[in-house]
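With one protein chain withheld, the remaining protein chains of the complex are depicted in position.
Chain lettering (A, B and C) follows the sequence in which the chains are written, and residue indices restart at 1 in each chain.
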């Protein structure tokens, strides 16, 4: 099975090719051509213990992030990346959906209540400009424009409760 | 919904009639004619918090016991009982299966390995007589005959691994 | 059941903490809950629980009548307010007493005497407690400022009498600088506030927040139980506390304790309380305020002094003398990390939701006080503190090393927490050298620990194996619904909060 991962880091590390030659328990995975092998076991759904050939052990927890990416936790670090099997990835790329485009939507990073709206459709916003205030856990959080542009629509109303990932505002597409 | 519970205690408390007039969250249950009401919520599957009308709160965990009964844990105490809806209970009773009969089988109380068999088919055993030795967690556990009777069959062999609830020996039915 | 009942007018971690103290004393704990807390841990641990309304605190945990009615309904005769909510509300304390119930805390009089910042300063000054020296009337001329500096030392802060918001303030570091600075300050004050009046106050640079725990009982005895170092604050919220403070010598401790007891005595203090000081680099200290309740950071004092402050509060409310008979000496060092449901990688944005997995750290030196367990939902409506990791070591170094171990052992899934923030902070050289002040975190930027090449490979391999097993249909997938959702499509637009790593 061939997969593609897209890591948040920019540079050559951004896209990684993976190929699972052999799954658990005795795994063999090619990572950008390098072979990693060892023994893998599932402790609980989504929680893996990997023991590499040199004895190195790592407990890795996988869970879907609220934005659909994979959130991987191991010890002190958390890594979030997209993962897709190669055929799907290629199909998405060829249809234009695979490119990292500039954000056209502003989504709620957490559940909350919209306290205040600071823009209206047609407004020109600068990158980083506060566009609304979201109240969550007794704190007011300013949500800022991810890029400069023009507000296409305001999807929510003041006072409305929103869940994580819910779209708040749309910007006019720049391409 | 009408249910019957069979508690381990003997006496009039042994069999209890239950009727759920209203389920969670605002429950109303008749227990041998007495009405108990309050508010019930599920924390995790099988874990309930009940708040009775007088404010009394109790966290109750339900899980199936290895022998098919319901094991209920609350604070320091554990109660195990059979629970069946009334129609099924009546059907079982009328077919003779509902009576508490004397045990015809000896089952493994825990997973383990059969170390030694001390009886053979046809042997007459006294109640409490050791009939086999089960090794579990580095300890040897003598399994005893639950009643006097005649060994009908020995289901397991020495050295065999058995799981909890697995039948080890059958006694000839006494009725 | 004839055990006395105590109602906890609070939720979450402190409610669970008070429930444990109740059990230790043979008192039956009663919880209250809003709709958001029906199955929260503090409810499930209690002997009785009463619903008090919808999620917003102003309609539930902040409604005195509902709390008192809940106590009446369940036969509770004591009310413990915890911290936050109505804990420092003198009117509520009075209502509790008027309802014939016992208030587990200081008297309403003590609460209100310490409730006003200015009135409380006047009160403790009269008892000989030092406050930050400042002129009480505007300076007539530069000479008056020089005289003040002569008496109180430098640096000074010149402030516009009509001012605010930092405008028109000037720092003066010596008598020679006064004349020019005074003239400039007056002119700025005039242009900003149309009033040239300026006064001087001591400027305490790189000061620490150090507080003294006090405990008084109804026999009139008041003792102090050492200090807590609480300089690490973010947005005026304490983040990590220590006991003892590495900046406090035994001699200074004795002086601060004496002053704290005097402050408490000035308001006839009963129960647990905290006197907060600003500690200057030169060892001078000044009264800030007194908190008339149990504090979030009380456990660091408990593990270093071997006491149970919440149990003492209940004993004292029952009219018993405190059970601490002899003077206690501190042993070792303790840290408390407040674990919040906040994402440090997104500017500490709240991260409410369901805790899908929780591995609490354990082992030597680790005490965890938390209000949640696996399966609990962290609601949106309240303070986002999940747990306190209270770490003890024989010295500060051992406590820090154990804290790193505990934070690294912990796992929380389903929500983000401040654990990675603490792991980063516990590597900071200035923190390790104890070179901190209340400004420390203002100038500190969280930088997530970067995974090693090996960790990154392991994460990718695990993701690939999980996807492979799911494609084979033979293994459980990542928890929380990925099993049904399948692999994620490439996201067409990253959300505004960007990349996390």
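Odds and ends about this structure:
As a convention for this text, a residue touches a chain if its C-beta (ideal position, glycine included) is under 8 Å from a C-beta of that chain, and two chains touch if they have at least 3 such contacts.
Computed from a predicted structure; not experimentally measured.
Taking every chain of the complex into account, the absent chain touches A, B, C.
Among C:127, C:197, C:368 or C:471, only C:368 touches the chain left out of the display.
Across the entire complex, the residue among C:23, C:281 or C:354 in touch with the chain not shown is C:23. Within the entire complex, the positions of chain C that touch the omitted partner chain are 16-17, 20-21, 23-26, 45, 299, 302, 306-308, 310, 323, 331-332, 359-360, 362-370, 373-374, 394, 398, 401-402, 404-405, 408-409. Chain A meets the missing chain through residues 39, 41-44, 47, 49, 51, 54-57, 59.
The omitted chain makes contact with chain B at the following residues, 1, 3, 5-9, 16, 18, 20, 23-24, 27, 29, 31, 36, 40, 42, 44-48, 50, 52, 56, 58, 60-65, 67-70, 72-85, 88-89, 92-93, 97-98, 100-107, 109-113, 136-139, 141, 143-146, 164-165.
FYI, only the chains that are shown with their structure count from here on.
Chain contacts in this assembly form an open path, with each chain touching only its neighbours along a single line. Relative to chain C, the most remote chain by averaged C-alpha coordinates is B. A straight line joining the Cα centres of chain A and chain C is 33 Å long.
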